[in-house]
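Would you mind keeping the following structure in view while I ask a few things?
A single protein chain has been omitted from the complex, and every remaining protein chain is retained in its original position.
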Amino acid sequence: MRPGSVIVLVVVGLAAVIGASAATVSAESPSAAKGTVDEETVHRVAAQLRCVVCQTLSVLDSPSEMAAQMRGIIRERLGAGQTPDEIVQYFVDKYGEWILLAPREHGFNLLVWAAPVVAVLVGLAIVALLLRRWTRPRAEPVATIDPKLRERVRRELESPP
Amino acid sequence: MWRWLIPLSVVPVLALLAYGFRVNPHEIPSPLVGRPAAPFVVRAFDGTEVSLAGLRGRVVVLNFWASWCYPACYEEAPALERAWRTYRDRGVAVVGVAIQDKPEASRKFIADFSLSFSNAPDPDGKISVDYGVYGVPETFFIDRAGRIRLKQTGGVTDELFRAEIEKLLGEPA
Partner (left out) sequence: MIPELGYGALVVGVVLAVYGALAAAAGAHTGRPALIESAQHAALAVFTLVTACFLLLAGALLTFDFSVRYVAQQTTLGTPFYYRVTAVWGALEGSILLWAWMLALYTLIVVVRHRGERDLYPWALSVMLGIIAFFLLVMTIPAPPFQRLLPVPADGRGLNPLLEDTGMITHPVALYLGFTGFTVPFAFAMAALMTGRVGDAWITTTRRWTIVAWYFLSLGLLIGGWWSYHVLGWGGYWAWDPVENAAFMPWLTGTAFLHSVMIQERRRMLKLWNISLVILTFGLTIFGTFLTRSGVIASVHAFSQGSIGAFFLTFLGLVLLSAFGLLAWRWDLLRAQGELDGILSRESAFLLNNVFLVAAAFTVFFGTVFPLLSEAVRGVKVSVGAPFFNQVNVPLFLSLIFLMGVGPLIAWRRASIDNLKRNFLGPVAIGVATAAVLHLVGVRSALAVLTLALALFTTATIALDVLRGTRARLRTGAGVVGAVTSLLLRHNRRYGGFGIHLGILLVALGVTGSQAWSVQTEATLKPGQVVELAGYRVRFDGLSAVQESTHARVVGTFTVSNGGGAPIVMHPSKKFYPHEQAPIAGVDYRMGFREDLYLVLGDFARDGSEATVKALVNRLVSWIWIGGLVLTLGALLAIVPDDKRA
């Protein structure tokens, strides 16, 4: 196989892997049932918010009393008909962007979301450059044979034993 | 020549980390300063009902505390009581909210410091979240028009009261 097509295959394959996994991470949970407060939805909202009295735990994970109270507030607001996004925005209004465990994907924050992509692309580019350099065909030195020597060898080979 | 970029690239990283010494990761600036204070209605420990709407027109000092918050709440409680006694007749209200606390422990705290201003529990945490509270003690100074003007994280002192209350009293309602 030609190196070019191989690279394309590898990159497409890896891209498929990455694309598939990135798409599926966000689309995990089922949607909430109408009319009742789905615990799954409470969990989903709580997982996005930072527990304010612990350090890096989410409101969902934290065993602290404050987090339990916050989960109660989420549950109550969902029951009153608010959407998950509205509830998240409520907390952001009160605490600032800091309360979101993942930075909102706009403006300056795009830097941190772009970092992994950029890192992989730069890495792949460097690898591609290296591989190209390493597989460049090298001119093999062609040995030139002294004609007298060649004649002598021929005579030796053809002479009767 | 470009090779020296490698050691040089370390410098901005070090600079960023050094910047970290100047900031306190535990202090979160509140987005609520300058915005209208969230309304609340609570039943105080002594049974009376207290609402923010009912206090409109007065300068309100809203203080979040807990009996387990030692030593900061213990140090600021007398200052709060002094501020209340000094300014109650000049149109200032002091309201305390006990959060994540057990009622008996809160009542003991109130009795120990002979607090005469209204104190109420916040059992569901709704008021503390409404005010973006993330630790105790935190104190909000609300002006006569109902806007939050200052959030103090950590204990309050007599000087802070004097400065802030006098400033807010001097403004029209």
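Labels for the chains are A and B, by order of writing; each one numbers its residues from 1.
Just so we're on the same page, contacts are C-beta pairs under 8 Å (C-beta built on N, C-alpha and C of every residue); 3 or more make two chains touch, one makes a residue touch a chain.
These numbers come from a predicted model, not from an experiment.
Enquirer: List the residues of subunit A that touch the chain left out of this view.
Expert: Contact residues on subunit A toward the absent chain are 1, 3, 6-7, 10, 14, 17-18, 20-28, 39, 43, 47-48, 50, 54-58, 61-65, 68, 71, 96-103, 108-109, 111-113, 115-116, 119-120, 123-124, 126-127, 130-131, 133-135, 138.
Enquirer: Just the residue numbers, please: which parts of subunit B touch the chain that's not shown?
Expert: Per the touch rule, subunit B residues meeting the hidden chain are 3-4, 6-7, 10-11, 13-14, 16-21, 23, 25-26, 28-29, 68-70, 102.
Here is the rule we go by: only the chains that are shown with their structure count from here on.
Enquirer: Rounded to the nearest whole Å, what is the centre-to-centre distance of subunit A and subunit B, using the mean of the C-alpha atoms as each centre?
Expert: So the centre of subunit A lies 42 Å away from the centre of subunit B.
Enquirer: Show me the residue ranges of subunit A that touch subunit B in the complex, using the header's touch definition.
Expert: 52-53, 65-66, 69-70, 72-73, 91, 93-96, 98
Enquirer: Under the definition above, what is the set of subunit B residues touching subunit A in their complex?
Expert: Per the stated touch rule, the residues are 28-32, 100, 124-126, 128-135.
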